[in-house]
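Only a part of the assembly is drawn; its chains keep their places, and the rest are absent.
Chains here go by letter, A and B, matching the order in which they are written, and residues are numbered from 1 within each.
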Amino acid sequence: MKKIEAIIKPFKLEEVKEALSELGIEGMTVSEVKGFGRQKGHTEIYRGSEYTVDFLPKIKIEVVLSDNLLERATAAIVKAAKTGKIGDGKVFVYPVEEAIRIRTEETGDQAI
Amino acid sequence: MQIIRNLTRISKILTFTVALAFASSAFAENPPGAEQAVPQSASTTQIVVAETVEVTADQAPAEELKPTEKFWQGKAADYATFAVNNLWICIAAALVFIMHLGFACVESGLTQSKNTTNILFKNVFIICVGMLTYAAYGFNSMYPGDNWTIGKIFALGSPIANSFTEPDAIVSNLTSEYNPGYTYWGDFIFQAMFAATAATIVSGAVAERVKLAPFMIGATLLVTFIYPITGSWQWGGGWLKEMGFADFAGSTLVHAFGGYAALAAVLLLGPRRNKYLPDGKIRPILGHSMPLATIGVFMLFLGWYGFNGGSVLSAEPVGVSHVFVTTSLAGAAGGVAASLTSWVLLRKPDLSMALNGILAGLVGITAGADAINPWPAILVGIIAGILVVISVLFFDKIKIDDPVGAISVHGVCGNWGTVAVGIFGGGNFGVQLLGTVSISLFAFLASLLIFGALKAISGIRVSPEEEEEGLDVGEHGQQAYPDFMPNK
């Protein structure tokens, strides 16, 4: 099993979700994060003092899936999330040692 | 057990305090401005309607009439005028009251969410305690009549009257004999609402770092003892009044007073951590809720109709409507001017500056709302709106950290509004300058003394850790927006 962690632009969430659903992936966990990267933030002025907003709002999607889905899933995410503009985000892949569905106590690929 | 013991302690303290006030109000010499003050069980008997007067006048023997009824007999039109005047003072007091919600919202909106409960608490506390101490001491210190302790400069205060029972005292305090515009009670409550404002202004400037208890003590001392002193100089008929100083509703007496008291406190406190960086950069600390700040400013604007409009001290039509016009236009002009100024100087239109600009315009016109005509009132507002932006930038430049711009809005624009009466409102420029400078200075020094003493005794600043973590948890153990919480 692998875990895909995708950092994407917030407004791409729905498209990525649908792309994953089409692959038969039925579960994922999503959170709001702030990203710092090549996409530089903007400089703003608040009551006369300049400051840089260099942490931009991003969405993090986490999906644990079986190894055989990995390639298609990353490709689908990349396709759905791409705008071609800087700041589109990243896909990271991590090894997963175990997964358990709390409700049924199933483990492994059954659990996800 | 512990609880009960504590409770007994509290009730003892409180009972004692009230008993003291009772005693002094009952046995002390009559408070100035009140004829007598023998306690009376109930005052249900005081209600009179002119209507009734006429009817009873025909039927009942005159000796059965209550003193106020007797007074108004045959003066039905004067009664009506007095009723509308007094009603306006009361409504105006309610409007000024709501300014305290305005302050609470502006101050909490323009600061961080980790200090919100603290700021709200301070504002709630100040308006409550301000009314009480004004009743216990301030009112009579500020309006001493002829009872000056040190000629036209200082009068010792005393509790307000508890009731009026002698017919003469009733008439001389509760009819137009007291004042064509209001009863003794109307007078008190309108002035009481003003009193807490000065301390509330300080609250915003010292936000996010001041220790709660010393602030509460300092603010209480300011509002109880100091505000009435400078107030007496002008509205109490003191030395400034005699010089011809003009400050209609308090650009100086209330706002500059608060602004300069705030300045002293801020100097003693120092800036918030990490506000001014070692490399000379200024790190802005963003306000956590623009809707809250906006609600606050609208509440203040609304309240200002009572603040300025009520300062006509009657419902006299020309005065009230003129003041409504100048107040509205100056506030509006301040808002527009500050918006445009921030747009040009700071690249983008800054809502917080627009909001400050409205307040600046309102503070600016407060001294001359009655005396300045509408078009110059707009000019006063425009200048205040520009001034406030520059002033906020300036204080930040010299590292005086005022999270909500209180010193600029109330101090600087309070000064400006007062001298503006010397330019546009027929006032004497020199006297206006003298008046606003001397009161600002007095407020500054008194505040320096009070908060300086508190600093020496107990410290006035929270620990760096508490500042990082927020005063809500540190001082109150209560977050303003507690989020998810373990569920068992």
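In this text, a contact is a pair of C-beta atoms (placed from the backbone, for glycine too) under 8 Å apart; a residue touches a chain by one contact, two chains touch by 3 or more.
None of the values given here were measured: they were computed from a predicted structure.
**Student:** Please state how many copies of each chain type the whole complex in this structure file contains, using the displayed labels.
**Tutor:** The complete assembly in this structure file has composition A x3, B x3.
Rule of thumb we're sticking to: only the chains that are shown with their structure count from here on.
**Student:** Rounded to the nearest whole Å, what is the centre-to-centre distance of subunit A and subunit B, using the mean of the C-alpha atoms as each centre?
**Tutor:** That pair's centroid distance is 53 Å.
**Student:** Could you list, by residue number, the parts of subunit B that touch subunit A in their complex?
**Tutor:** Against subunit A, subunit B makes touches at 282-284, 286, 345-348, 350, 352-353, 389, 392-393, 396, 405.
**Student:** For the complex, which residues does subunit A have touching subunit B?
**Tutor:** 44-51
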